[in-house]
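Complex shown without one protein chain; remaining protein chains in place.
Chain nomenclature is as follows: A, B, C and D, assigned in order of appearance, with residue numbering initiated at 1 for each chain independently.
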Amino acid sequence: MNCVLAEDNILHGTPLLRWVYELAGLFLPCWLSYFIAGFVIMFILVNAVLLGAAVFVWTERRLVGRLQNRVGPNRWGPFGMFQPIADLLKLIVKEDLIPQGADKIAFVAAPIIMVATAILMLAVVPFAKNTALADLNVGVLYVLAVTSLTSVAILMAGWSSNNRYALFGAARGVAVLISYEVPVVLCLLGVVIVAGSMSLADVVTAQAVPFILVQPLAMFVFVAGTSAELNRTPFDVAEAESELIAGYHIEYSGIKFGLIQAAEFGGVVTASAVIATLFLSGWAGPASNYIGWLWLLIKIGVVAFLFIWIRATFPRLRIDQIMAFAWKFLMPLSFINLMAVSLEVYFLRDSSGALTTTDLWIMTVINLVVFAVCIPLFGSLIRDKVRPAQLQPTARATPGATVQQAGGEVT
Amino acid sequence: MPIRTEPMTVNVGPQHPSTHGVFRLRITFDGEEILEVEPVFGYLHRGTEKLAEERNYVQVVTLTDRLDYVSSMINNQAYCLAVEQLLEVEPPDRGKYLRTIAAELQRIAAHLMGIGFFLQDLGTLGTPLMYCFRTREKILDLFEMLCGARITVSYLRPGGVFADAPEDFWPALDRFLTDLPGELSELEQLILENEIVMVRTRGVSTLPLDMAINSSVSGPVLRASGLAWDWRKAEPYDAYDRVEFDVPVAQNGDNYDRFWVRMQELHQSARIVRQCVEQIEPGPVRLDLPLVLRPEPGREAYGRVEASKGELAFYLFSDGGISPYRCKIRSPSLINLTVTEHLLVGWKLADMIVTLGSVDINMGEVDR
Amino acid sequence: MYGLAMVKGLMVTLKNLTRKPFTVQYPEERLTQHPRFRGEEFVWYEERCTGCASCAKYCPLGIIKIVTSPSETAIDQGDKYRLEVFDIELQRCMFCGLCVEACPYDALFMGSGFEQGKYSRKGMFISIDQLRQSEKHPSTFFRPQLESTGYNPHKNRPLDWKEVGRESWNWHRQEKMGMRLASGPDLDNGSAEELEPAGTSSSDGSNGASS
Amino acid sequence: MPFQALTGEALADRLAEAVPDSVERADGDCVWVEPSQIAITAQFLRDDPGLDFQFLNAISAVDFIDSFDVVYHLTSFRQQHKGVVKARLHGRESLSLPSVYEVWRGADLQEREVWDLMGIRFEGHPNMKRIMLWEGFDGHPLRKDYL
Partner (left out) sequence: MTGEQEFRGIESGPLFDRTWHIDRVEGAAVQGLKDTSVEPLSEPLIEVPDDLKGNLVVTSVDALVNWGRKSALWPVTFGLACCAFEMIATAMGRFDIARFGMEAFRASPRQADLMIIAGTVTWKMAPAIQRIHEQMAEPKWVISMGVCATSGGPYFGSYSVVPGVDHIIPVDVYVPGCPPRPDALLFGVMELHEKIKKYHNLRPGSRNVPGGTLAAENP
């Protein structure tokens, strides 16, 4: 038997799948080899994400430790590297509680859906030239579709737990996810317009100049939006340990909690990969034909470090302020970005609709100016929106401010 | 057309990461907004006042350590002042200075805790808290030199302090005072003008001054509402009449101002310690009082200090025996909570946590 | 405004990233406590102790249990005591040091160690045998005579009972002669065995606190 | 103007003028007020511009076996003085005293505490729940007869 992947198959552009499919097709029926090819892809994906999550957990705990001027986990294994393994081992053998009054099906399904979304997102990211595990021609759309699944999972988790804090967390989480989806989609539109394709592989090749320079505003909005969707500080209201104890996953224990954590940290890794691909030109770099994957890894690391750094530094916003930030700050910014990019592309493109590197540089200059104008402008506009009232400035300690002086102030 | 929503009553505490111990609130929420609040106390009520009636005057010092366990020195001070009022004695000068130094160091440590946990409640991943603790550990090392313990110090005694500072204390204190401004400025850079902190705390849970006074609120919370009242100025005890310091006052009485006042007081405390180090002279540190004290019967005393949380006072009544006949503790943390309902109602769940942090309560003192 | 303060904050954490950690890695590295540190143990010199139970009376919790018997060696001066039991309840002790403050003969010292985790509450008391046998690294808490010698219990050798007192050891020997010291340069080592316990009087050290 | 303590006599003079029959006796430290008059007295103490006791420092209660003293420590920020007012309750059973909650909100938790630990009820206080101990606790532990 000789199986050949049809031209119109959505995964035709994925070499690994095609090779495995054709290789297995030599010995097995086509349906089975298609299944095996898919399984191989999934196997790699799941392991990559889980391993990525484990590495990220270790890195985060060590780095946060150092940012806080302490050591971090260093006792189990070299540099404490076995720490995530120990965590996982312990969570697997820990008692798995399902609270009374919980909706069992939703309660069990929620963490699985969370992990699934984190894993699926990585599928379309090209690791190097022609090495996306699934090179979809609608890659960008797929990323958006998959990330919005998380909101369903969070709602399921929070609602099924039969716990008021969990419900609070779920309501917050869903509100945040839905709000931030909008500016994220809008700034992805800008990326798609410049790249001229929805396939992530094409987005990478279109970045003769990295899009962080071409569309700084889009990058800013996208990173802010992603960190909100990932529930990371300063937008981590869904978990909000100091307020909601653990938010939507308050009732989860054992391996289910482990899955939620894996999804959370794996999500950061995959989101970093998507950001690196969309804005930092993915695997492209010197000698990218040979070490494209290394470039991608480095870029993922940089973005992940940014996430860790921000998490270790900032406090959390309140839910209404997060909403205001999304709708009153990020939304207009993403619209401006979309308008600017559309107009630029309209005037700069040649007859075939393509953009040259020079065009990109021109756009860079214009968009940087837009960025520099818009952020302070909208910053000052939002200032009065998120703060309820204009207040007197706080007084400085006046030298010699004595009791006698202030005695008259009593009303 | 507003949507009708179901109110939901939630128990916050006694075990909740941000109730600063075992405080409990019953809250009716409408969505995230707080409609009604009922604070529930007593989860750390240990009967200190009763136990104090069974111990002699010096032994009670060990109980006062455990009231507001982040400012033990100041608790000791309030109690010792009360006993000294009963006995009508005054400690020697060096003792007074050592007390002042210890109390001000403790105030720095306590305010750092207040600030650190306030920021923790704001949702930082512990970074400012870690920096606060880093400075606090150095203060605790100094305490270990003075009295051999980190938290439950029992350093002060009626009539002075139990022992002079060891010789290596002074260079260590000097080093600490040299490092302190740098560490504080780091903390200020990190968080004092951070936009997120501003947005989260300015204008939130304001406490008007007349309400603050009528509700017997004291300490930084009162000063944040606009009254420059500090018992160290009004009724100077120990060495406070010999040092210069300012009383930081803020205007708005919101969460940010309470936090800001504490930040400013750190500098003032350091200033007081520096002056004490300059002024202190050799001499005895403790009056030669008997181990078992017997004040005259029928006397009463109201020993009052400006503690880190507010006005801390011990009301002692003596019947001539070896233990206080009545030892009432006027605890600032409890009385500052009188305004809980006013501060919380109408704000959101997230603000509630932050407001509790900014009032800076300590359950050991609230429940005693 | 405009996020500049946030950037400043980010710079602070970044600066700390490059700093040496503040951490003392406990089991391998240890903080050195000050000589005055009140550890979670006690150092007791039987030779110095007269069994007066001042410590037990002064203990706020009444957790020092002392049982003595008359040594019948100095009846004229009101008799001296031999120690039968000197137990300290570790499970209730708050290590405030008031017992050390109360001891008129410098027989009781705070210890300097603190590693006392136990699996069972039964084992949580310090018995007279443990006090006798333990290595004596007295804390200088409330003992100015030790502090002035620069003694550091965490670094220096264990101290003998003759070296720790406020007074010269000769004074103390004379004071204690009545009860025949168990050891000393000019005393027979075996003399302790010669004494026979005659009638055991008990003085439980609990005061009002435990009522 | 240095901070000073008002003597009981001075307080008693002012009180006797404004609220007749309120003063029981006075000495150098404090003034004893007729218990039933305490709320009215408090109102006067707070509102009189010469006394101006806006700040209630503490409410303490002392058990003297046959009687109870309730002690009010007061401060005026404007007039820079402090004063002590006491009310003596006789007997041990079903003691009560008018609440000063309406005058000083700061009395809220303190009066609840006195009720919980000493067993003195405050009439007019909206929320006389136990504050430190649980409902169903037998007795009031700070009384001298509670062992």
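Here is the rule we use: a residue touches a chain if its C-beta (ideal position, glycine included) is under 8 Å from a C-beta of that chain, and two chains touch if they have at least 3 such contacts.
Being a predicted model, the structure only gives us computed values, none of them experimental.
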The omitted chain touches A, B, C, D
Among the options C:Val12, C:Val43, C:Leu61 or C:Val164, the absent chain makes contact with C:Leu61
Which residue of B:Asp30, B:Asp210 or B:Glu244 touches the chain not shown here: B:Asp30
Please pick, from B:Val12, B:Val70 or B:Val217, the residue that touches the omitted chain in the full complex. B:Val70
Contacts of chain A with the absent chain, listed as residue ranges: 61, 65, 68-76, 80, 82-83, 85-91, 93-97, 241, 245-246, 249-254, 257
Just checking the interface: what residues of chain C touch the absent partner chain? 21-27, 30-31, 40, 60-61, 89-96, 114-122, 124, 209-211
Contact with the hidden chain only, please: which chain D residues? 126-127, 129-130, 132-137, 141, 146
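In this section, only the chains that are shown with their structure count from here on.
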Chain closest to the middle [Cα centroid of all protein chains]: B
Counting C-beta pairs in contact, does A-C beat B-C or the other way around? B-C
So the centre of each chain is just the mean of its C-alpha atoms; given that, what is the distance between chain A and chain D in Å? 61
Distance between the centres, which are taken as Cα means, of chain C and chain B, whole angstrom: 32
With chain centres defined as C-alpha means, what is the inter-centre distance between chain C and chain D in Å? 47
Two or more partner chains touched - positions in chain C: 1-3, 6, 9, 12-13, 16, 22, 211
Which chain B residues sit where two or more other chains touch them? 127, 131, 134, 190-191, 194, 196, 213, 227, 229, 234
Per the contact definition, I'd like the list of chain A residues that touch chain C in the complex. 63, 65-71, 74, 309-310, 312-314, 375-376, 379-380, 383
Spell out the residues on chain B that touch chain A in their complex, using ranges where they run on. 8, 10, 16-18, 32, 119-127, 130-131, 134, 190-191, 194, 196-200, 202-203, 209-210, 213, 226-230, 233-234, 246-252, 254, 256-257, 260, 264, 267-268, 348-351, 353
Touching residues on chain C, where the partner in the complex is chain B: 1-3, 5-6, 8-9, 11-13, 15-16, 22, 33-38, 58, 60, 94-98, 101-102, 110, 139, 141-142, 144, 147, 208-209, 211
